[in-house]
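The complex is shown incomplete by one protein chain, all other protein chains being positioned as in the whole.
Entry: subunit A
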Amino acid sequence: MRSRVREFDSSTLNESVQNTIMRDLKAVGKKFMHVLYPRKSNTLLRDWDLWGPLILCVTLALMLQRGSVDSEKDGGPQFAEVFVIIWFGAVTITLNSKLLGGNISFFQSLCVLGYCILPLTVAMLVCRLVLLAELGPINFMVRLFVVIVMFAWSIVASTAFLADSQPPNRKALAVYPVFLFYFVISWMILTFTPQ
C-alpha cells in the first residue's frame, strides 16, 4: 500500500543529482538572459527562485571584500556588510512597494531585485580587470563609464519588471528606492581599490 502522498514525494527525489542541478542551473541561466535583454515578460515573476540572487550576491561580496585582515580600517566593506546591505535593501524596497499598493508578492520582488544585480556584477568583473592596469585618471574614467552604463542597465531591467505592478501614477515612487539601492551598490563597486 503506497499512499498518494508518498508518490508525490518521490517525484523529484528519485532523479539523479545531476538532473536536479542542471534543471535549476538552466532556470537560473534563462532568467539571466531575461535580465540582460529586458523585455516585457513574466518569466522572472512567475517562476521566482532565489538561487540566482544568492549566487550574484555571494560573487559580488567576495569580489568586494578587503584582501587582508589587518586593513579593516581602510574603509572597504567586508563580506557580511555587502551581504547585509543587499538583502536588507531588497527587503526595504519590497516593503515599500507593497505598502504603496503594488500587486507583487514578497519573494517575487526579491527575486527580480536580486537578478537585476547581474549587470553590476559584470561591471565589478570589468573593473577588476581594468584595475590590473596602472591607476590614473583614465583608469578612473573608464571604470566610471562602465559602472554608470551597468547601473542604468540594472535600473531599466528592474523597472521593466517592477513598474508593471504599480499603477501609472505611482511608478516613479516605486522606482526611486530601487535607484537608491543600485546607486549604493555602484558606489561600492566604483570606490573599490585593490591592495
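Note that a residue touches a chain if its C-beta (ideal position, glycine included) is under 8 Å from a C-beta of that chain, and two chains touch if they have at least 3 such contacts; residues count from 1.
The rule is short, and it goes like this: contacts and distances are computed from a predicted model.
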Hidden chain of the complex, named as in its UniProt record, picked from "Protein YIF1", "DNA primase small subunit", "Glycerol-3-phosphate acyltransferase 3" or "Translation initiation factor eIF2B subunit alpha": "Protein YIF1"
Candidates A:Leu62, A:Ala133, A:Val149 or A:Leu173 - the one touching the absent chain: A:Leu173
Absent-chain interface as seen on subunit A, which is shown: 1-5, 7-8, 10-12, 14-15, 19, 24, 27, 46-51, 54, 73, 75, 77-78, 81, 85, 92, 96, 99-101, 169-173, 176-177, 180, 183-184, 187, 191
